[in-house]
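One protein chain omitted, others in place.
Here is chain A:
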Amino acid sequence: MDVVVQLIDATVRVSVPLLLACLAGLYSERAGIFDIGLEGKMLAGAFAAGTVAALTGSAWIALFAAVGIAVALALVHGFASITNRGNQIVSGVAINFIAAGSTIILGQAWFSQGGRTPSVGGDARFGAIELPGAAALRDVPVLGPIYSEIISGQTLLAYFAFAMVPFTWWVLYRTRFGLRLRAVGENPAAVDTAGISVPWLRYRAVICTGILTGFAGTYLALSQNAGFVKDMTAGRGYIALAALIFAKWKPVPAMWACLLFGFLDAISIRYQGVAFPGIGRVPVQLMQALPYILTVILLAGFIGKAIPPRAGGVPYVKER
């Protein structure tokens, strides 16, 4: 029982940045703007969070800075792909490169620690939050450990990430903005005909993407770690994109996909070199490859065809 609880606890922690990045991608891609630059925006956000937290000592100011930088990069992507109708993949890749290079150079110039920002502590981080009654309920069978270990003791940003799932669902399927957002990703001409500005709608979508990637970066830098380290996103932006395809661009399946990836990651950490009854010792390499193997199997066999938003990747040109 303890092991299961600890595994799920680790799963939740590992999934949070994936989930935030995945939902970020969802807003953008649902509006027809492919965003391969999630990784770069997350990285820039993490760097901004680490830097500002080190300078001001306040996690909240750091969060605002991270969101600001990520939104700025998202607007660059928007400017290139919406206003100038450029290739969205090229623009996204460019953002990844800019973020990977500039964070190291600026970090080295400002802090001289090889692109790392100084370690921060206390108020400069988003620490774990103990929910009321967590200690008291710990001994209740089954529900006690689940509440006190898994639900309580996460960071504020983790709660925010999971709250964003129903919120995103509500925005997408129950608001006028969401309806138009989905429409502009499927058939922008129809949206235009209805007298709604396609560029403005898409700009708002990429701003949402920026905000969420800023949160994801802050979580990496100030919750999971205590500062920025170069290349700290380590491909999570791409895994989030895979999860998005996996989830067929829907918010609730996106959460499950991210939790699945997180769970596999947690398992690979936990069961390295552990001997299983009947099987014996499983090689470390197999455990580490497991997430990727399962991803291929699931993608190939179980989820069926993933159809992207029809207007995705295509710049909208008004008929002349």
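The rule is short, and it goes like this: a residue touches a chain if its C-beta (ideal position, glycine included) is under 8 Å from a C-beta of that chain, and two chains touch if they have at least 3 such contacts; residues count from 1.
Here is the rule we go by: contacts and distances are computed from a predicted model.
Look at the chain that isn't drawn here: its UniProt entry, checked against "Cytochrome aa3 subunit 2", "BMP family ABC transporter substrate-binding protein", "EfeO-type cupredoxin-like domain-containing protein" or "LPXTG-site transpeptidase (Sortase) family protein", names it "BMP family ABC transporter substrate-binding protein". Contact with the chain not shown here comes from a single listed residue; of A:Ser28, A:Thr51 or A:Gln224, that residue is A:Gln224. Within the set A:Val140, A:Val252, A:Ile269 or A:Ile293, the residue that contacts the chain not displayed is A:Ile269. Listed here are the chain A residues that touch the chain not shown: 6, 9-10, 13-14, 112-116, 119, 220, 224-226, 229-232, 234, 265-266, 269-270, 272-273, 284-285, 288.
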